[in-house]
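For this view, one protein chain was removed and the others were kept in their places.
As written, the chains take the letters A, B and C, and residue 1 is the first residue of each chain.
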């Protein structure tokens, strides 16, 4: 199951090269994951209130084409490899049919105090169903 | 007493107009206040661990001249009007002798849970001495 | 005429106090102005290709209440005082009926090379009509 989120590029996203600053694509990816997770009925605010967060432990990103001010982008998110305390997201950023960025993101469930934690069973089930 | 912090402008700070994005000046100001506070022996990390934070409740900023990539800027910070639960910072951003930005920033002491709080006496004394 | 833009708060917007970092509200305001301008048929990408940009020369912002992760905010934008080379925006950020931020923003039309420029007549007319 692939989730799609539409994003507009604003001035804040660009740099003096006239394109989206490379680090800002990671924010776009995180917005995509946040909305994909929400679409599965997972409430990250409640998770955090309960002391758990998902943290990024690995990013692999290929920048294929630049994005520009005023572009409407689509962030695609597909979850995979849902394990006891970690999962993986395969993501792309597109403009029209064009691929601008491809990324593989490794995520871990952590307590807000720092240690790794098992993903709560209901959340894991929802992610696993989406990953199937 | 005026505190000065030197800051370099990086790609991340610029936008497609080729200058520092206006919101990023507020980050520079906050770096200046953080270092000015540290120079007074106030430990904001310990404050927060104790449940207190300074929050911005008002900003007045005049943008006089643009800053550009690679510029070395100086952020000047002067505290004033230190009261029971609030204080004020008068700040400037300069490049060489040129004034780029002038700002008046109102700050309040808050508990991390949200309500206004009195500034601890030792911290208030240090700020008041600097403001004198 | 008041323009409204809906914005979701993501992780990237928050800071360690658990709320939206104060400088990021300025980004939200700029997104609001960008969409308000677009709704008037003004194409800022074309303006910039033609060598003109709107720049912020003054911000006055009152932070009334914090915004939090996952909040859905509304940015309201109303243009005023449209002159030959400058204009003004009165803006608010709301959550439900609650006012979180009130801001007055002064904008100037500039050439990308730096000097002040007259706002092109058709763009000025569109802004003036919205401000009326």
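We take it that a residue touches a chain if its C-beta (ideal position, glycine included) is under 8 Å from a C-beta of that chain, and two chains touch if they have at least 3 such contacts.
Since the model is a prediction, treat every value here as computed from it, not as a measurement.
Touching the omitted chain from chain A are residues 16-19, 22-24, 26-27, 30, 48, 53, 55-63, 66, 112, 114. Contact between chain B and the unshown chain involves residues 8, 10-12, 27, 30-31, 34-35, 43-45, 48, 68-70. Panel shows chain C; residues 11-12, 14-19, 21, 23, 68-69 of it touch the chain omitted from the view.
As a working rule, only the chains that are shown with their structure count from here on.
Two copies of one chain, chain A and chain B, touch each other, and the residues they use overlap strongly: the shared fraction of interface numbers exceeds half. Ranked by how far their CA centres sit from the centre of chain B, the chains are topped by A. Taking the mean of each chain's C-alpha atoms, the chain whose centre lies closest to the overall C-alpha mean is C. Rounded to whole angstrom, the centroid-to-centroid distance between chain B and chain C, based on C-alpha atoms, equals 23 Å.
Across the assembly, chain A contributes residues 11-12, 68-69 that each touch 2 or more other chains.
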